[in-house]
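Right, subunit A next:
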Amino acid sequence: MIMLPTVVRNLFGGPATRMYPVTTREPFARARGHVEFNEDLCNQCGTCARRCPAIAIDLDKDKKEWILHPDRCIICEVCAEVCPKDAITIAPQWRAPFYKREAIIYHSKAVKEKGEKTGE
Partner candidate 1 sequence: MIDKLKEISKDQLLAEVKKYADAKARFVTGSANDLGDKLEITYFFNASPGMDLSALRFSVGKDEEVPSMTGIYLTAVLIENEMKELFGLKVKDLAIDFGGHMMLAQDSPVLPMLKTEEQLAAGKKGGN
Partner candidate 2 sequence: MDYNWMMAVAILLPVVAAILVYILRQYHVRGIIVVVTAIALIINSILFLLKGSQTFTPANAQLWDTVVTVLDYLILLFYIYAGISLKNWLVLIFALTQIVPLAYFEFGMGGKAALEAINPTFVVDHLAIVMTLVISIVGSLICIWAIRYMYDHEHHNHIEKSRQPRFFFWLVLFLGAMNGLVFANNLIYLYFFWEVTTLVCFQLIAHDLNKEAVNNAARALWMNSIGGTGLILAMIYLFVKVGPDSLSVAKIISGGIAPALLLLPVALLCFTGMIKAAQMPFQTWLLGAMVAPTPVSALLHSSTMVKAGVYLVVRLAPAFAGTKLGIMVALVGAFTFMAASGLAISQTTGKRVLAYSTIANLGLIIACAGINTPLSISAAILLIIFHAVSKGLMFLCAGTIEHIVWSREIEDMEGLAAKAPMTTAITTIGVLSMFLPPFGMLLAKWLALEASFTIPLAGILFVIASAATIVFWAKWLGRLMQVLPKLGSKIESLSLSYTVPLWVLVLGIFGLGLGVGPVYEGLVKNAVANVIASGQALTTSATGIVVNGVTAVSSNPSFAVGSYPVWPLFVVFAVGILIPFIFVAVKPGELRPVYLCGEQVEGADADEWYSTADAKTKVQLGGFYFKGALSEAALNPWTYTLSIALLVILFGVVFLAIGGAI
Partner candidate 3 sequence: MAPRTITPFGPQHPVLPEPIQLKLELEDERVVGVVPAIGYGHRGIEKACELNEYPKNIYLCERICGICSAIHGMTYCDVVEKLWPLEIPPRASYLRTIWAEMARTHSHLLWLGLLADAFGFESMFMQYWRIREKVLDILEITTGHRVTQSVSIVGGVRRDIDDDQKKHCIEVLKDVRKEAEALNNVLVNDYTVKARTVGKGVLSYDQAIALGLCGPHLRASGVKEDCRTQGYWAYGDLSYEPIVATGGDSFSRAAVRVGELYQAIDLQLEAFGKLPEGELAAKPKGNPPANEAVSRVEQPRGEVFYYAKGNGTRNLERLRVRTPTYANIPSLLVMLPGCELADVPIIVLSIDPCISCTER
């Protein structure tokens, strides 16, 4: 009986539902949605790959590829924090679902000369 006012208020007050996907709410500014990679800044230092707790980042130093496995990424933001070149950022929009598990391959462009020490 005590619940009665609440349910009646709900009935006449209209639903609280956000009509997703008809209307979509903008994600919050600093929400951790998905990893974005800037090919131009990456120098293939590999810190991100080493520090990633979910081994979601691979580096192919020969092909100069930076490989992200979106199916493994837990969006912890560590890669973005440790990246010395700020090549990795976290964007607020969540990653869309997919049918197939596929890695995303980027080509790092700001690669240092061979033999130079990779910094931390």
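Note that in this section contacts are C-beta pairs under 8 Å (C-beta built on N, C-alpha and C of every residue); 3 or more make two chains touch, one makes a residue touch a chain; residues count from 1.
The set was built so that all candidates are chains of the complex that A comes from, given by their letters.
As the structure is a prediction and not an experimental result, all values here were calculated from the model.
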Worksheet, complete the sentence: Among 1, 2 or 3, the complex member that touches subunit A is candidate 3
Worksheet item: Within the complex, which stretch of subunit A touches candidate 3?
Response: 1-3, 5-7, 10, 16, 28, 30-32, 51, 53-54, 74-78, 81, 90
